[in-house]
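All protein chains of the complex are present and in place, except for one that has been dropped.
Now for subunit A:
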Amino acid sequence: MSLATFDLTPLRRADRWHPAELAFWLLPVAAYLVFPDNLVLLTQIAITALFCLSLDLILGYAGIVSLGHAAFFGFGAYAAGLLAANGIGDPLAGLAVAALASAALGFVTSFLVLRGSDLTRLMVTLGIAMMLYEVANKLTDLTGGVDGLQGIEMTPLLGRFTFDLYGKTAYWYAVAVLFLLFWAARKLVHSPFGLSLKGIRLNVARMPAIGAPVNARLSAIYTIGAAYAGIAGALLAQTTQFVALDVLSFNRSAELMLILVLGGSGSLYGAVIGAIVFMSAHHVLSDMNPEYWQFWLGALLVVVVLFARDGVMGGLRRLSHAAGGLRKGAR
């Protein structure tokens, strides 16, 4: 093959929107029409999807394992909650404050997290989240402690859309934020920066030898991931008008890891699909058996990790490969 005949199309088209993706983003509209009485659950799914997306950016793309990602979710939730409880009820202002607060926390803690091996990272992230949990638990005057943060009052979104009892505004608000941040994340993973993150995950030892400042890149994506998580937490605080202490719990961090693995880490859609599958399964299974529903979830997780390592997205990819049909765009 010569330079003149070389076809750059596969690289140039890597970030094109695939028709399957466009169809995917019609799902929120379909869900709204089909399940009009379940908007609260659907809103939770969108928020969880955004939270999961934030873990996917740092774990799925950059390879940073974390068992304490709830730290940023909770920090954002309290930041937005406290802002609204203290008289500044504008939702977007709350998102901005939460994003900045969590990003700052992410940036500062990134220097601790980036030291050492995967096991060290697991423990450091876990430890930071535990400390934050107990701080929130202790500062009852500020956070309400175990009783939760109350008195959150939101002003209408963009000055026009009141947060209604049915949760319509909340739903579209959460979906819109999810979509915008998904779109931005999609830009990011297809950019040179995103490529360098994949390089770091695939072979961190090589990266300095091609002149890449590994720690600076990891610090940057960790900060961005923290901001995303903070926005997800803020959405929860604003749409439920309440912040429970468990926004910072270990359970939330661990569950998030489970959701990402279930959906398929290293694929943005994996994060969103994982949230949809997990929350729906949770809903259905706990309806059937409120006490033991986690049994089936555990079984599902074991099966996915052993037999479909890239989660639902990996399974879909293999299916579509087999069918010779849809491909790369959805990655």
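The rule we apply is simple: a residue touches a chain if its C-beta (ideal position, glycine included) is under 8 Å from a C-beta of that chain, and two chains touch if they have at least 3 such contacts; residues count from 1.
Note that in this section contacts and distances are computed from a predicted model.
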Pick, from "ABC transporter ATP-binding protein", "Anti-sigma-W factor RsiW", "Pyruvate dehydrogenase E1 component subunit alpha" or "TerD family protein", the protein name that UniProt gives for the chain of this complex that is not shown. "ABC transporter ATP-binding protein"
Determine which one of A:F179, A:F193 or A:F242 touches the chain that has been left out. A:F193
Logged for subunit A, residues touching the omitted partner chain are 1-3, 6, 8, 10-15, 187-188, 190-196, 198-199, 202-203, 205-214, 216-217, 220
